[in-house]
Structure formats: structure tokens, C-alpha cells
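See below for the structure under consideration.
Missing here: one protein chain of the complex. Every other protein chain is in place.
Naming follows writing order (A, B and C), and every chain is counted from residue 1.
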Amino acid sequence: MKQSLFTIRKNESLTSTVFRMVLEGETSAVTGAGQFLNIKLDGLFLRRPLSICDYDENTITILYKVVGKGTEVMSEMAPSVSLDILTGLGNGYDTTKSGDRPLLIGGGVGVPPMYRLAKNLINEGKKPIVILGFNTKDEAFYVEEFESLGVEVIVATADGTLGTKGFVTDIVKSLSNYTYFYTCGPEPMLKALSDCTTTSGQLSFEERMGCGFGACMGCSCETKYGNKRICKDGPVLEKEEIIW
Amino acid sequence: MKQSLFTIRKNESLTSTVFRMVLEGETSAVTGAGQFLNIKLDGLFLRRPLSICDYDENTITILYKVVGKGTEVMSEMAPSVSLDILTGLGNGYDTTKSGDRPLLIGGGVGVPPMYRLAKNLINEGKKPIVILGFNTKDEAFYVEEFESLGVEVIVATADGTLGTKGFVTDIVKSLSNYTYFYTCGPEPMLKALSDCTTTSGQLSFEERMGCGFGACMGCSCETKYGNKRICKDGPVLEKEEIIW
Amino acid sequence: MVNTKVTLSGITLDNPVIPASGTFGYGYEFAEYYDINMLGSFSFKGTTREPRFGNPTPRIAECTGGLINSVGLQNPGIEKVISEELPKMREVFHKPVIANISGFSVDEYVYCCEKINKEDQVGIIEVNVSCPNVHHGGMSFGTSPEAAAEVTRAVKAVTSKPVYIKLSPNVTDIASIAKACEEAGADGISLINTLMGMRIDLKTAKPAIANTMGGFSGSAIFPVAVRMVYQVYEAVKIPVIGMGGVSSAEDVLEMMLAGATAVQVGAANLVEPFACKNIIEDLPRVMKKYGITDLNDIIGGAHK
Partner (left out) sequence: MVNTKVTLSGITLDNPVIPASGTFGYGYEFAEYYDINMLGSFSFKGTTREPRFGNPTPRIAECTGGLINSVGLQNPGIEKVISEELPKMREVFHKPVIANISGFSVDEYVYCCEKINKEDQVGIIEVNVSCPNVHHGGMSFGTSPEAAAEVTRAVKAVTSKPVYIKLSPNVTDIASIAKACEEAGADGISLINTLMGMRIDLKTAKPAIANTMGGFSGSAIFPVAVRMVYQVYEAVKIPVIGMGGVSSAEDVLEMMLAGATAVQVGAANLVEPFACKNIIEDLPRVMKKYGITDLNDIIGGAHK
């Protein structure tokens, strides 16, 4: 965990409610895909946790959906504004278990962490299949970005306006030759995936957070391996340990 | 009273702790010298009351001393920032009672309202004498501005580093041919002036304010003419009504 | 179209938004700035038998998200309120008003309520039991179920108008006090009054308020207010007027979900003179956002 100031370099809309923000600053605390950062916003007491979509030596990219006060304020911020951010939070995905052909399944605002994860897996010489689920075409984002990584991308929309009509689970059920799965998205989707996947996998969870770095026990959950803090021992849990 | 947005046009230091801010906006609610405005600052619950030093059709000038959180934040504001301000607050000085040669006595941050008052009196064909009191030369401000109005300006500093050594009361006691007095400054100074002046006069008071426009009774004082709210029935009171 | 009308003891308000006592004077201060007839009602400054200057100044101290006041019930006394303030109010506000009555003995409450009961401008009498009881060791009437019930019974005996008891939050068990008032005949409960708070001026090392302590209110106290409204709604069947830190249309909805039939706005008026107007104008938009067509549908909604 590191606390430092970042400067907004880009802040642009991808859909009517989803934005991409590129932040410049000290990124040394970020150690892998699936981690998150925690942003302090003026006038709001709690920091806002957001997944890291991508990063390099001096920038971090996040994708966020406007759902309340904090994300609304963020969507109105201009480049060059600086933000107090905690980085290097959370365990992140473990890529060593992926096998050759892991599935990466992102639903809605669960899509962002899949991007860096896909990149890392490709770098490790693996052939991930990326499945992205959205409600409708207008809410879809980052499809091209995933495609330009050179991976196979399958899109599902609930209303069929883009890609396959249906849920990501419909697609997962139709696949058989995958070696592992990684996912992030709404909890009902995670549960459904846990049920319909035939391999082990890692699932990333959300919880209301007091601190985001393990101090308050605000985000605890019970697992088969004992109590865990989503912020510190997660947000990524293994399929086998989860108690639904 | 009017609520509107003003844009900072200038914000510059006059001494190490006193700043001048020029605000552009709708000034129609301001009706005279001695009134004040009430500024909303992000993150602070109460507005900050500050006297109007001068104004024209679309700007208001205030002079403020950095004494706490609010004024500190203000001193760091850049031009073009906009501020939510209530204008047209307070009764202001009544110039009809001044006679030909009124004394205007400003002490420290009580100096600002004297500036517009001097201008108004001059416009009305009167010959005000301005007495400005400071602790020391380094804390003096606006002496030249008063001089360039063409009025007689007498400065007193407690340590004698500028003008006469001593207090404004020493100067007032040495004068006899004045017709009335107007003053603003620390309460001990107001009290001393009330005692040593030989004419009627008007004194401007400060009090902790909840609202600044007469709603909360936070700023009340007892006078010989009944209870008054400093913010609405004041800040200017007549010498005769004050109960010390 | 959405419905914002709510009803308190037979009095229908165009909307649930009511400026809280002590933060809206007698209304005419605000009537200079906007037509206050858009308000659901308003609760005028707390009235006592005798005229009161109140406490020494400084009476105001700033806090994170609020302020402390120790105005100390400054008011011209019941006779002058009736002879001078009510007629002035009538000119600017044409709906039933809420008369906020305070006292330091049961007799004083009775005296004031009996007088104000005769005024047809007054729709509801709001009895503030947060004041210290001079006959019983100075603890406020609002801190014991028995004392609060005693005031309620005494006041009910001399009035024909609906009586709402306004409770202090500085208590261990707000529900039992509300229940005692209900059993003693109260027509409704108003809550919360201010939390007792204190600040110290570092420059002088003395209390920032001349009277040492004062009443803390503003958005900072909202979570305490929501909790107490929720608890009182569970404990009583009479309507609840909720207040404490309300400063937006969203806050109004949250108070109503907790159990409030109407909502008062206090400290927000002081720093945002158009607070009530803005909230009322914003209500329909926020109701639509959350799929609410009739405010009556959400009263106590969080209890389901």
C-alpha cells in the first residue's frame, strides 16, 4: 500500500455512464492485475475503491461507472486535477494457476480488471478467451481494446443488441476446452459462474469498505478457509473457498 | 439580500496577513458603505462575513486578514475561481448625520469599510478626516489608497513605526473640530472611542454569526433601543444606543 | 405528476418540507427573498411566557458539517408573539403555521399553549421539551418519560389543536419517551432537537460558546436523527415529524423512509437561505429518480 498524489491526464466517457480515467503518478505499489486503488474525494468521508484496468511505470487507467455522489464528482473532473490515492491494495489474480486456455469473464463494471489480466496472461504465453457481458449495446465498452490485444473476445448482451443474446453463463456453458477461469462482476453472475464452470477459478468480490487496507474488518466474509477481508485477503477469492 | 456567484478577479497580499480580493458579479443588492457580504467556502459549514471595502456596478472589493481556516483557504484562491456569496447584508453607515467634518476611524481589519464610506462622504461634499490605526508599520495597509481620495489621513501605530506613536484614541482626543464619527475595529477600540469622542457617532460591531441575514438570533445584543441582531439591525449601531 | 401532499393530524400540507423552529424567524425575514407560501408549513421561533434575550454571545460555533448554537430561546414572549408577530406572519404566510412552545415549568407550557390555542393561524402546537426543568434539578423535561408525559397531559388539557411533542436526542432511550408522550395524549412527535455539543477556542483556551455548551445541528447529525426517527416510528402509532441535518430532497426521502410523515429543515436555512425552496423544487425530480409517485407510499418504508 502506498499513499500518493496522482494527476488526472485523461477523463473521458466510454458510454453514457462509464468513464475512463488515466492517472499519472507513482505506480510502484501496484503488483498485479485484479488489485484496486482507493481514491479520496473532497467532501466525501470514505475513499472510493476502483479496480486497476491497466498500468505502466507512471500511469494507472481505471474505468468507472457513475452510480452515486463520488463517481459523479469524478466524472466532472478536468485533466490536471490531482487526487490523493492509495495504491497497491488487494491480492489480485494469481496467474500461475491459469493453465493454457483460461476464461476471463467480465460483467459490466467487472470488465476493467480483466484487461490487465488478459495482457499478463498473454505475456506469459497463454491463450485467454475473454467473455464480456453487458445489458445492451449502448452500455458496452472496451470490446475493441480487448480485441486489439489479439485474444478471442466473445460478447454477450442481455437484449442481444451486441454479440450473443443472453448471459455470460450461456457462453461459458457452451465452452469446454478451457483450463481455468477468472471473473469479476455482479455477485449473482459470480455465483452463476461458480455453479456452471467445470474448472477451478478465481472470482473478484465487492464489499462496502471502511479502509480498503485491512484495518477495520468492515469488509469481512466467511470462507471455507476462515474469515477473510475482501480488501486485503481479497478481493479475489478461489472458487473452492467461497461460501455462497 | 441576494445570493449569487462571484468570480475572483484579483487576490493579492497587502501585508503578510492581509489580502485584497476583487470579486466580479451582481452587486445590485449592495446599498451602502458599512454593509458586508457572507461567503460560502467548500468544506466549511458557516459562511464567512466580510465588510465591503468598495464596489461598483459589477465588482466588490474586500480586504481580509488571515486568522483561521476560512481566510487561509481564501488567501490561496486563484483568480477565476467562483464563490457563492450573499450580498446586501447589514444596515451600513448612515451618512446623513455626518455633518461637514466627520471623523472616520478604522483599526486593523476595521479599516476596509471606511474606504467606501470616505468616498461616499466626499461625493456628498463633506470633508472627512480619516484616522487609521495599526500595531506596526508592517501591518499597515490602504494608507495610500485613502490619501489618493484627497482626504486628510492620520495614521497611528502602537509602536510608532508609521505615523504617530500611540492609539487612534490619542489622535481623536487631540482633535476638536469634528462634527461626527464613524468607526470600525476591535471592540476595546470602539469602547474607548465611544468614551473619548465628543460628538455622536456610529460604530460597527462584529459577532459570531449563524446566518448573517437575521434568521437565527445568533448575533443578538442588547441596546438601549431593545434587542438587535448585529447582522440585520447592525452591524452599525449608534453611540447612544450601545450598552457597554 | 407526483404527489407530494402529506397529512399531519388532519392538516394537509402541499409538501412535507417545514422550516424548523429557530432557523426561520417568524417567516417574514425569508418572505423578502421568496414566496414562502410554497412551504408545507413552518415552525416559528420557540416562544416562552416571558420575553427572553437568551444567552450571552458568542452563541454560535462552527463544527464539521454543522454548528453549535446557544441562542437560549430569545423571543419577545407569548403576548407579543400573538399581538405583533402573528399578524405580521399572516401577511406573508397563508397556511396553518406550527407554534413552537418552550417552558421551564409545566405551568409555563400550559400558560403559553392555552394562549396560542386561540389563534386560528396556528395549525399545530409543537411543544419543545428540551429546555431545563427549573423545578426538578435542571434536567430537561425531555430526558425522562414521566416529565415528558406530564407536560403532554397538562398541555393537552388546555388545547384543542393537535399537539406534537418535540424530543431531545440527548437521551438513552428515545423510544420510551416517545411512547410515554403518546400514552399521555400527544398527537404527534417532532424529533430531533439539537445534540448537546461543545467546542473550545484554541486561541483563548476557553469554550467557544459563552454558555460553555450548546445545541449541535446540521448535516453532521443526520445519521443520529434518522436512527431516532426510525426507533420512534417503531414505538408509536402517531405521526412523526423528522428533522436533524436535512439539507436536500434526498435527505427528505431518507427521513420519510425512516418513518417521518413530514420533515423539518433547520441549520441548512442559515447557510443556504433558499434551502427549503430548493428542496421543494427538487423533490419531484428526486422522487422520479427513485420511482416514487406518491410520498405517502414511502413513509416508514425502510421498516418493511
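By our rule, contacts are C-beta pairs under 8 Å (C-beta built on N, C-alpha and C of every residue); 3 or more make two chains touch, one makes a residue touch a chain.
Note that the structure is a prediction, hence the values are computed from the model and not measured.
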Shown chains that the omitted chain touches within the full complex: A, C
Per the touch definition above, residue among C:Gln74, C:Asn170 or C:Ser190 touching the missing chain: C:Asn170
Per the touch definition above, residue among A:Arg9, A:Lys40, A:Lys173 or A:Lys191 touching the missing chain: A:Lys40
Full-complex contact with the absent chain, from A:Gly99, A:Gly166, A:Pro186 or A:Gly214: A:Gly214
Candidates C:Pro58, C:Pro76 or C:Pro207 - the one touching the absent chain: C:Pro207
Sole residue of C:Thr7, C:Asn37, C:Thr64 or C:Thr293 that reaches the chain not shown, by the stated touch rule: C:Thr64
On chain A, residues whose C-beta touches the chain left out of the figure: 1, 3, 40, 44-47, 86, 207-211, 213-222, 227, 232
Touching residues (missing chain, whole complex) on chain C: 61, 63-66, 68, 139, 143, 170-173, 195-200, 202-203, 205-207, 212-213, 216, 219-224, 226-227, 230, 245, 250, 253-254, 257-258, 290, 298, 301-302, 304
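In this text, only the chains that are shown with their structure count from here on.
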Relative to chain B, chain with the most remote C-alpha centre: A
Distance between chain centroids, defined by C-alpha means - chain A, chain B (Å): 57
Approximate Å spacing (C-alpha centroids) for the pair chain A, chain C: 47
For chain B, residues contacting two or more additional chains: none
Chain C residues counted as touching two or more neighbouring chains: none
